[in-house]
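A single protein chain has been omitted; all remaining protein chains appear in their positions.
Let's turn to subunit A:
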Amino acid sequence: MDSTVTTVAEENVWGGGNNKPLGASYGKMMIWFFIVSDSLTFAGFLVAYGFARFKFADSWIIADEVFTHVPFFHGSYPMYYVAFMTFVLIISSVTMVLAVDAGHRMDKKKTTWYMFLTVLGGLVFIGSQAWEWATFIKGDYGALETKGGRIIQFQAADSGERLALKDFAKAIPGERVDHERKNGIWYYEEKALPSYSLNEVIEGAKADPNVVVRVEQLTEKGEKTVLSREDSLKKLDEAVMVVEGANLIHNEYGNRLFADLFFFITGFHGFHVSMGIMLNIIVFFNVLLGTYEKRGHYEMVEKVGLYWHFVDLVWVFVFTFFYLV
(Lines give C-alpha, C1' and ligand atoms only; values in the text may rest on other atoms or scores of the structure.)
Protein backbone atom coordinates (compact mmCIF):
# COMPACT_ATOMS: atom_id res chain seq x y z
CA MET A 1 0.00 0.00 0.00
CA ASP A 2 2.96 2.30 0.35
CA SER A 3 2.81 3.23 -3.27
CA THR A 4 -0.72 4.63 -3.09
CA VAL A 5 -0.49 6.69 0.10
CA THR A 6 1.31 9.98 0.19
CA THR A 7 3.64 9.51 3.10
CA VAL A 8 5.54 12.75 2.73
CA ALA A 9 3.30 15.54 3.91
CA GLU A 10 5.74 18.44 4.01
CA GLU A 11 6.73 20.54 1.03
CA ASN A 12 6.19 19.54 -2.56
CA VAL A 13 2.60 18.30 -2.10
CA TRP A 14 1.45 20.38 -5.04
CA GLY A 15 3.86 18.36 -7.08
CA GLY A 16 2.22 15.15 -5.90
CA GLY A 17 4.61 14.43 -3.06
CA ASN A 18 7.56 12.21 -3.57
CA ASN A 19 5.55 9.27 -4.84
CA LYS A 20 6.31 8.36 -8.37
CA PRO A 21 3.88 5.69 -9.49
CA LEU A 22 5.18 3.92 -12.60
CA GLY A 23 8.31 6.01 -12.38
CA ALA A 24 6.59 9.18 -13.50
CA SER A 25 6.17 12.34 -11.45
CA TYR A 26 2.76 13.82 -10.76
CA GLY A 27 3.02 16.48 -13.46
CA LYS A 28 4.18 14.05 -16.09
CA MET A 29 1.44 11.61 -15.25
CA MET A 30 -1.13 14.39 -15.62
CA ILE A 31 0.17 15.59 -18.98
CA TRP A 32 0.03 11.99 -20.18
CA PHE A 33 -3.56 11.69 -18.97
CA PHE A 34 -4.37 14.85 -20.88
CA ILE A 35 -2.65 13.61 -24.03
CA VAL A 36 -4.45 10.28 -23.94
CA SER A 37 -7.86 11.92 -23.57
CA ASP A 38 -7.06 14.57 -26.17
CA SER A 39 -5.96 11.91 -28.62
CA LEU A 40 -9.38 10.32 -28.19
CA THR A 41 -11.01 13.68 -29.03
CA PHE A 42 -8.97 14.03 -32.20
CA ALA A 43 -9.65 10.42 -33.07
CA GLY A 44 -13.36 11.13 -32.77
CA PHE A 45 -13.06 14.04 -35.21
CA LEU A 46 -10.98 12.12 -37.70
CA VAL A 47 -13.35 9.18 -37.54
CA ALA A 48 -16.20 11.60 -38.24
CA TYR A 49 -14.26 12.62 -41.35
CA GLY A 50 -13.92 8.94 -42.27
CA PHE A 51 -17.64 8.51 -41.73
CA ALA A 52 -18.50 11.36 -44.11
CA ARG A 53 -16.02 10.05 -46.62
CA PHE A 54 -17.27 6.48 -46.57
CA LYS A 55 -20.84 7.72 -46.74
CA PHE A 56 -20.09 9.67 -49.91
CA ALA A 57 -17.44 7.25 -51.13
CA ASP A 58 -18.17 7.72 -54.82
CA SER A 59 -18.46 11.51 -54.86
CA TRP A 60 -15.88 12.74 -52.34
CA ILE A 61 -13.53 15.63 -53.04
CA ILE A 62 -10.15 14.87 -54.61
CA ALA A 63 -7.74 16.65 -52.27
CA ASP A 64 -5.16 17.16 -55.00
CA GLU A 65 -7.61 19.44 -56.81
CA VAL A 66 -8.13 21.57 -53.71
CA PHE A 67 -4.73 22.25 -52.19
CA THR A 68 -2.71 23.12 -55.26
CA HIS A 69 -1.20 26.45 -54.30
CA VAL A 70 2.22 27.48 -53.13
CA PRO A 71 2.80 31.07 -51.98
CA PHE A 72 4.49 33.32 -54.57
CA PHE A 73 4.10 30.69 -57.31
CA HIS A 74 1.44 30.38 -59.92
CA GLY A 75 0.28 27.10 -61.27
CA SER A 76 -0.76 23.82 -59.79
CA TYR A 77 1.59 22.23 -57.27
CA PRO A 78 -0.37 19.85 -55.09
CA MET A 79 1.27 18.56 -51.91
CA TYR A 80 4.44 20.66 -51.89
CA TYR A 81 3.28 23.33 -49.49
CA VAL A 82 1.67 21.00 -47.01
CA ALA A 83 4.79 18.82 -47.13
CA PHE A 84 6.75 21.93 -46.18
CA MET A 85 4.37 22.58 -43.28
CA THR A 86 4.75 19.02 -42.06
CA PHE A 87 8.50 19.35 -42.24
CA VAL A 88 8.45 22.61 -40.26
CA LEU A 89 6.44 20.96 -37.52
CA ILE A 90 8.77 17.96 -37.37
CA ILE A 91 11.78 20.28 -37.18
CA SER A 92 10.22 22.25 -34.34
CA SER A 93 9.59 18.93 -32.60
CA VAL A 94 13.28 18.16 -32.95
CA THR A 95 14.36 21.51 -31.49
CA MET A 96 11.92 20.84 -28.64
CA VAL A 97 13.42 17.45 -27.89
CA LEU A 98 16.87 19.03 -28.06
CA ALA A 99 15.69 21.61 -25.54
CA VAL A 100 14.52 18.83 -23.23
CA ASP A 101 17.87 17.12 -23.63
CA ALA A 102 19.76 20.33 -22.88
CA GLY A 103 17.49 20.84 -19.86
CA HIS A 104 18.45 17.45 -18.50
CA ARG A 105 22.06 18.47 -18.66
CA MET A 106 21.12 21.76 -16.89
CA ASP A 107 22.43 23.70 -19.87
CA LYS A 108 20.49 26.95 -19.58
CA LYS A 109 21.91 28.65 -22.65
CA LYS A 110 21.16 25.83 -25.03
CA THR A 111 17.71 25.24 -23.59
CA THR A 112 16.90 28.92 -24.15
CA TRP A 113 18.00 28.77 -27.77
CA TYR A 114 16.16 25.58 -28.58
CA MET A 115 12.97 26.86 -26.94
CA PHE A 116 13.26 30.00 -29.04
CA LEU A 117 13.63 27.97 -32.24
CA THR A 118 10.68 25.81 -31.27
CA VAL A 119 8.48 28.87 -30.85
CA LEU A 120 9.69 30.13 -34.21
CA GLY A 121 8.81 26.84 -35.92
CA GLY A 122 5.38 26.92 -34.36
CA LEU A 123 4.78 30.45 -35.63
CA VAL A 124 5.85 29.52 -39.17
CA PHE A 125 3.49 26.56 -39.07
CA ILE A 126 0.50 28.52 -37.81
CA GLY A 127 1.16 31.25 -40.40
CA SER A 128 1.22 28.65 -43.17
CA GLN A 129 -2.00 27.22 -41.84
CA ALA A 130 -3.63 30.65 -41.98
CA TRP A 131 -2.48 31.09 -45.56
CA GLU A 132 -3.85 27.66 -46.46
CA TRP A 133 -7.20 28.60 -44.95
CA ALA A 134 -7.28 31.94 -46.76
CA THR A 135 -6.60 30.24 -50.11
CA PHE A 136 -9.27 27.65 -49.45
CA ILE A 137 -11.84 30.27 -48.44
CA LYS A 138 -11.07 32.43 -51.46
CA GLY A 139 -11.53 29.57 -53.90
CA ASP A 140 -10.18 28.88 -57.35
CA TYR A 141 -12.54 28.47 -60.23
CA GLY A 142 -16.00 29.05 -58.86
CA ALA A 143 -18.92 26.69 -59.38
CA LEU A 144 -22.68 26.38 -59.39
CA GLU A 145 -24.73 24.68 -56.72
CA THR A 146 -27.87 22.67 -57.37
CA LYS A 147 -31.00 22.59 -55.26
CA GLY A 148 -29.80 19.43 -53.55
CA GLY A 149 -26.51 21.10 -52.61
CA ARG A 150 -24.42 19.30 -55.22
CA ILE A 151 -21.66 21.17 -56.99
CA ILE A 152 -21.37 21.74 -60.74
CA GLN A 153 -17.90 22.66 -62.02
CA PHE A 154 -16.80 23.56 -65.52
CA GLN A 155 -14.06 22.52 -67.85
CA ALA A 156 -13.05 22.96 -71.47
CA ALA A 157 -14.29 20.20 -73.74
CA ASP A 158 -11.20 20.20 -75.97
CA SER A 159 -8.28 20.55 -73.55
CA GLY A 160 -9.94 19.10 -70.46
CA GLU A 161 -8.66 22.00 -68.38
CA ARG A 162 -10.74 23.48 -65.61
CA LEU A 163 -12.57 26.70 -66.47
CA ALA A 164 -13.09 29.53 -64.05
CA LEU A 165 -16.41 31.36 -64.12
CA LYS A 166 -14.71 34.46 -65.45
CA ASP A 167 -13.48 32.51 -68.48
CA PHE A 168 -16.90 32.14 -69.99
CA ALA A 169 -19.53 34.07 -68.02
CA LYS A 170 -21.40 36.58 -70.11
CA ALA A 171 -21.63 40.13 -68.86
CA ILE A 172 -25.31 41.00 -68.71
CA PRO A 173 -25.57 44.63 -67.72
CA GLY A 174 -26.86 45.76 -64.39
CA GLU A 175 -29.74 43.80 -63.06
CA ARG A 176 -28.69 43.37 -59.46
CA VAL A 177 -26.54 45.42 -57.11
CA ASP A 178 -25.21 44.56 -53.71
CA HIS A 179 -27.64 45.69 -51.06
CA GLU A 180 -25.71 47.68 -48.49
CA ARG A 181 -26.77 48.65 -45.04
CA LYS A 182 -26.68 52.37 -45.80
CA ASN A 183 -29.31 51.95 -48.54
CA GLY A 184 -31.72 49.90 -46.50
CA ILE A 185 -34.73 50.92 -44.54
CA TRP A 186 -33.88 48.22 -42.08
CA TYR A 187 -30.56 47.70 -40.45
CA TYR A 188 -29.47 44.77 -42.45
CA GLU A 189 -27.18 44.10 -45.33
CA GLU A 190 -26.71 41.09 -47.51
CA LYS A 191 -23.61 39.01 -48.08
CA ALA A 192 -21.39 40.18 -50.89
CA LEU A 193 -22.78 39.07 -54.24
CA PRO A 194 -20.73 36.61 -56.27
CA SER A 195 -18.71 38.11 -59.13
CA TYR A 196 -21.22 36.75 -61.62
CA SER A 197 -24.92 36.16 -61.32
CA LEU A 198 -26.39 32.73 -61.91
CA ASN A 199 -27.93 33.97 -65.12
CA GLU A 200 -24.63 35.31 -66.45
CA VAL A 201 -22.88 31.99 -65.82
CA ILE A 202 -25.64 29.90 -67.39
CA GLU A 203 -25.95 32.16 -70.44
CA GLY A 204 -22.19 32.16 -70.87
CA ALA A 205 -22.03 28.37 -70.66
CA LYS A 206 -24.83 28.01 -73.19
CA ALA A 207 -23.17 30.43 -75.60
CA ASP A 208 -19.76 28.76 -75.56
CA PRO A 209 -19.83 25.24 -77.11
CA ASN A 210 -16.49 24.42 -75.53
CA VAL A 211 -17.87 24.49 -71.97
CA VAL A 212 -18.84 21.21 -70.38
CA VAL A 213 -19.88 20.34 -66.85
CA ARG A 214 -18.13 18.09 -64.37
CA VAL A 215 -20.16 16.73 -61.47
CA GLU A 216 -19.14 15.33 -58.09
CA GLN A 217 -19.71 11.69 -59.01
CA LEU A 218 -16.43 9.80 -59.45
CA THR A 219 -15.74 7.53 -62.39
CA GLU A 220 -14.34 4.02 -62.15
CA LYS A 221 -10.85 5.48 -62.35
CA GLY A 222 -11.54 7.81 -59.45
CA GLU A 223 -11.79 10.99 -61.48
CA LYS A 224 -14.67 13.44 -61.60
CA THR A 225 -17.35 12.60 -64.16
CA VAL A 226 -17.44 14.97 -67.14
CA LEU A 227 -20.80 15.25 -68.86
CA SER A 228 -21.36 15.51 -72.59
CA ARG A 229 -22.35 18.87 -74.02
CA GLU A 230 -26.08 18.00 -74.15
CA ASP A 231 -26.11 16.59 -70.63
CA SER A 232 -24.18 19.65 -69.49
CA LEU A 233 -26.86 21.96 -70.80
CA LYS A 234 -29.52 19.88 -69.08
CA LYS A 235 -27.54 19.91 -65.84
CA LEU A 236 -27.34 23.70 -65.92
CA ASP A 237 -31.10 23.93 -65.39
CA GLU A 238 -30.70 22.36 -61.97
CA ALA A 239 -28.38 25.10 -60.72
CA VAL A 240 -29.78 27.52 -58.17
CA MET A 241 -26.80 29.62 -57.11
CA VAL A 242 -23.21 30.63 -57.78
CA VAL A 243 -20.58 29.49 -55.27
CA GLU A 244 -17.14 31.02 -55.03
CA GLY A 245 -14.73 29.66 -52.47
CA ALA A 246 -15.55 27.59 -49.44
CA ASN A 247 -17.18 28.25 -46.09
CA LEU A 248 -19.19 26.24 -43.61
CA ILE A 249 -22.33 26.33 -45.77
CA HIS A 250 -21.17 26.28 -49.37
CA ASN A 251 -18.09 24.77 -50.93
CA GLU A 252 -17.15 25.22 -54.56
CA TYR A 253 -14.76 22.24 -54.46
CA GLY A 254 -17.48 19.67 -53.83
CA ASN A 255 -19.12 18.13 -50.81
CA ARG A 256 -19.66 20.82 -48.18
CA LEU A 257 -18.90 18.31 -45.41
CA PHE A 258 -15.31 18.35 -46.60
CA ALA A 259 -15.06 22.08 -45.91
CA ASP A 260 -16.83 21.73 -42.56
CA LEU A 261 -14.52 18.99 -41.38
CA PHE A 262 -11.45 20.67 -42.82
CA PHE A 263 -12.17 23.91 -40.97
CA PHE A 264 -13.13 22.09 -37.82
CA ILE A 265 -10.26 19.62 -37.58
CA THR A 266 -7.41 21.78 -38.86
CA GLY A 267 -8.89 24.64 -36.84
CA PHE A 268 -8.93 22.57 -33.67
CA HIS A 269 -5.40 21.45 -34.39
CA GLY A 270 -4.33 25.04 -35.12
CA PHE A 271 -5.86 26.04 -31.80
CA HIS A 272 -3.72 23.41 -30.10
CA VAL A 273 -0.65 24.74 -31.90
CA SER A 274 -1.45 28.30 -30.77
CA MET A 275 -1.81 27.16 -27.18
CA GLY A 276 1.43 25.22 -27.54
CA ILE A 277 3.21 28.34 -28.78
CA MET A 278 1.94 30.30 -25.77
CA LEU A 279 3.04 27.59 -23.34
CA ASN A 280 6.41 27.44 -25.08
CA ILE A 281 6.80 31.21 -24.78
CA ILE A 282 6.01 31.05 -21.06
CA VAL A 283 8.52 28.27 -20.56
CA PHE A 284 11.05 30.14 -22.71
CA PHE A 285 10.87 33.15 -20.39
CA ASN A 286 11.03 30.92 -17.33
CA VAL A 287 14.19 29.35 -18.67
CA LEU A 288 15.57 32.80 -19.42
CA LEU A 289 14.75 34.03 -15.91
CA GLY A 290 16.36 30.98 -14.37
CA THR A 291 13.20 29.64 -12.72
CA TYR A 292 14.07 26.05 -13.47
CA GLU A 293 17.70 26.63 -12.60
CA LYS A 294 16.52 27.58 -9.10
CA ARG A 295 14.08 24.70 -8.96
CA GLY A 296 16.91 22.34 -9.67
CA HIS A 297 15.36 20.56 -12.62
CA TYR A 298 13.95 21.34 -16.06
CA GLU A 299 11.00 18.97 -15.91
CA MET A 300 8.60 21.70 -17.03
CA VAL A 301 10.42 21.86 -20.37
CA GLU A 302 9.86 18.15 -20.73
CA LYS A 303 6.16 18.41 -19.90
CA VAL A 304 5.47 21.21 -22.36
CA GLY A 305 7.59 19.22 -24.81
CA LEU A 306 5.28 16.24 -24.47
CA TYR A 307 2.36 18.47 -25.38
CA TRP A 308 4.24 19.90 -28.35
CA HIS A 309 5.14 16.47 -29.69
CA PHE A 310 1.55 15.43 -29.29
CA VAL A 311 0.48 18.34 -31.52
CA ASP A 312 3.03 17.15 -34.08
CA LEU A 313 1.69 13.61 -33.76
CA VAL A 314 -1.86 14.76 -34.46
CA TRP A 315 -0.68 16.71 -37.50
CA VAL A 316 0.90 13.56 -38.92
CA PHE A 317 -2.55 12.00 -38.94
CA VAL A 318 -4.37 15.11 -40.19
CA PHE A 319 -1.82 15.34 -43.01
CA THR A 320 -2.46 11.74 -44.02
CA PHE A 321 -6.22 11.82 -43.93
CA PHE A 322 -6.82 15.24 -45.46
CA TYR A 323 -4.06 15.45 -48.04
CA LEU A 324 -2.81 11.98 -48.91
CA VAL A 325 -5.50 9.35 -48.62
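What we mean here is this: a contact is a pair of C-beta atoms (placed from the backbone, for glycine too) under 8 Å apart; a residue touches a chain by one contact, two chains touch by 3 or more; residues count from 1.
Operating definition for what follows: contacts and distances are computed from a predicted model.
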item: Options "Spermidine/putrescine transport system permease protein", "Cytochrome c oxidase subunit IV", "Amino acid ABC transporter ATP-binding protein" or "NAD/ferredoxin-dependent reductase-like protein": UniProt name of the undisplayed chain; value: "Cytochrome c oxidase subunit IV"
item: Contacting the left-out chain in the complete assembly, out of A:G75, A:P173 or A:G222; value: A:G222
item: Omitted-chain contact residue, chosen from A:D140, A:E203 or A:E302; value: A:E302
item: Residues of subunit A (touch criterion as defined above) contacting the omitted chain; value: 22-24, 32, 35-36, 39-40, 43-44, 47-48, 50-59, 64, 78-80, 83, 86-87, 90-91, 93-94, 96-98, 101, 104, 146-148, 150, 216-217, 221-222, 238, 302, 305-306, 309-310, 312-313, 316-317, 319-320, 323-325
